[in-house]
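Below is one structure, written out as structure tokens, with a few remarks after it.
All protein chains but one are shown at their positions in the complex.
On to chain A.
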Amino acid sequence: MEERNSIVKTPLNNVLAQRRSKSYRRSMQSCVEATNLEYTSGHLTALRTPRSRRTPKSRDITKQVDPDQVALLVTKEWQLSYVTPLYHFRHTQLKYYSKQLSAFIVSEKQQGLAIEVGQELGFKVNFSVVLGLAEMDEDAETVFIQILSKQAFAAKDDAQKVVWSGWLTCVNGDLEYLRSLPSEFVSLPLLCTRGPESLTVLIKSWFEKTFDCCFGPLGINSTNLQWLAALWTGCHPTINIQYLKLVWTLPTLPPMDVKYTIHPQDAWELWDSVRQDDITDVSIEEVTRFIKVLQSHFFRHFRIDLSAGSLMQVSTALGSSHHSGKIKIASPTYITTILQLLTECALLKMPI
């Protein structure tokens, strides 16, 4: 009797075990297929991080973009943030957005005041489109936002001045990602802002309420700073970079900053010797070798190993970039390469 019982029981147990594992697998698959949340163990990010880039070509951007608008973007220092895709953002409704945003700012500034105290600082918002910066068809056009306001203590007839400016852009974004977005979403992953932090916070909260997106700080990590250093040095023959300055922070007590300035011709010769013959692509190995050679030269003279610290800032005459996410583009010739790199950083940093 017992033997028969055990014979009957064992297959049941086996079947149960099989069913459990199959349903687990099916539920895992459906879970992964239904949502687009890919579990990135860091390996996927490493796969998506580019290992080589096209060499930057000098282009007269003013042929494609209005020179006045280009002048708005260059020679100013911008703080970077990343933006998740915007829901129902229409490039045709910019005037409507301007009115809404100015009303929002005025109401937020007046919150808590029962009677109007002081002068009326009328805020006027300008949304405009910078046509021509987008490289591919999938890229959305750049949107430029300016906030003008009368200065406090200004005379009655003084014109309004620009208090805050910012722009949302997407240059050469990841094709697969842009194509996979549903049609109601517009992806402009890079936000560059300049102005008082209070206004930046207000504008971000308005965007979050209106377009259901999320903002986050975007830093430029040391690998990307090294890319910028190498790409800018590579531009030396066409446009004189005048200097290559690298700033490291070493974790000593007290922390030591090392400013390492290199003559442009020497930097260019070093970069040229590191470069392989492939003129169309620059690979990450060449960039790391370039930086390693600079570090070993420094070590030979000062016995300080810079790889123990972290790279904080890279600047040339073409622009400067800081680890905390500040970028300044001084010349419009290579602007698309820099924006492409920053768009990639923003897309990689985004939570989805």
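We take it that contacts are C-beta pairs under 8 Å (C-beta built on N, C-alpha and C of every residue); 3 or more make two chains touch, one makes a residue touch a chain; residues count from 1.
Convention: contacts and distances are computed from a predicted model.
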The hidden chain: which UniProt name fits, "Phospholipid-transporting ATPase", "Centromere protein M", "Exostosin GT47 domain-containing protein" or "Bacterial surface antigen (D15) domain-containing protein"? "Centromere protein M"
For a quick check of understanding: of A:Val162, A:Val201, A:Met256 or A:Ala308, which residue touches the chain that isn't displayed? A:Ala308
With the full complex in mind, choose from A:Ser52, A:Thr210 or A:Thr223 the residue touching the hidden chain. A:Thr223
What chain A residues would touch the chain not displayed? 32, 38-39, 41-47, 49, 219, 221-224, 251, 305, 307-310, 323
